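The complex is shown incomplete by one protein chain, all other protein chains being positioned as in the whole.
== chain A ==
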Amino acid sequence: MTARIGVVTFPGSLDDRDAQRAIRLAGAEPVALWHRDRDLRGVDAVVLPGGFSYGDYLRCGAIARFSPVMETVIEQAGKGLPVLGICNGFQILCESHLLPGALTRNNHLHFICRDQKLRVENNRTAWTNAYEAGQEIVIPLKNGEGGYVCDAETLKRLEGEGRVVARYLDVNPNGSLNDIAGICNEAGNVVGLMPHPEHAVEPLTGPTIDGLGFFTSILKRLVNA
């Protein structure tokens, strides 16, 4: 049976179609989920895509966090459902307290769009097991509020428990603490990532196909589960 992976569309989501396409290319069945529905339609995992949910009014991800679909996602993530939040999805995960910390305005105030080199630090999560630990990849990055911050104690815990999933290499594009590009929860089923792996899954449209590993990782995890 093919794994079914849900992609939530919020009002203002932009990258839901790209995420669905990446899931299809990885060999799974993408399932479109709507922000107003509480039902996750029996999916095996959920992707919260990039964009500007609810216009990013108030704060990025602050209103999306209280959407009906997120009530179920938060509940199920606590029970082990794999969830990947990309960019705005990462912001929603932080606002939901599924991940600690927050994403703040880029330190230079510019919206940035570039091909970003990363190092995959933790390949034991549901979404990164197709990579080698320490593997360097290049995938697009595009955001205005991508600076990861948290208090000193949380940072120490994240670093100590190996919960920094990916780190920026060569350049820190937004002032993120410790060059953090992505983190995971304690169980490793919830991952937040600022850059966009779903835009690097085909040679025609991406700088690389390095992003595909996030989506093949979840397949591997679900097959082995």
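We take it that a contact is a pair of C-beta atoms (placed from the backbone, for glycine too) under 8 Å apart; a residue touches a chain by one contact, two chains touch by 3 or more; residues count from 1.
In this text, contacts and distances are computed from a predicted model.
Visitor: So one subunit is absent here. Using its UniProt record, which name fits best from "Phosphoribosylformylglycinamidine synthase subunit PurS", "Multicomponent Na+:H+ antiporter subunit B", "Menaquinol-cytochrome c reductase cytochrome b/c subunit" or "Pimeloyl-CoA dehydrogenase small subunit"?
Guide: Of the names offered in "Phosphoribosylformylglycinamidine synthase subunit PurS", "Multicomponent Na+:H+ antiporter subunit B", "Menaquinol-cytochrome c reductase cytochrome b/c subunit" or "Pimeloyl-CoA dehydrogenase small subunit", the absent chain's UniProt record gives "Phosphoribosylformylglycinamidine synthase subunit PurS".
Visitor: Kindly state which of the options A:Ser13, A:Ser67 or A:Thr104 is in contact with the chain not pictured.
Guide: Residue touching the absent chain, from the options given: A:Thr104.
Visitor: I'm checking contacts with the chain that's been left out. Which of A:Leu98, A:Cys150, A:Ala166 or A:Ile218 qualifies?
Guide: Considering all chains, including the one not shown, the answer is A:Cys150.
Visitor: Pick out the residues on chain A that sit against the missing chain.
Guide: 58-59, 62, 66, 94-95, 100-102, 104-109, 147, 149-151, 175
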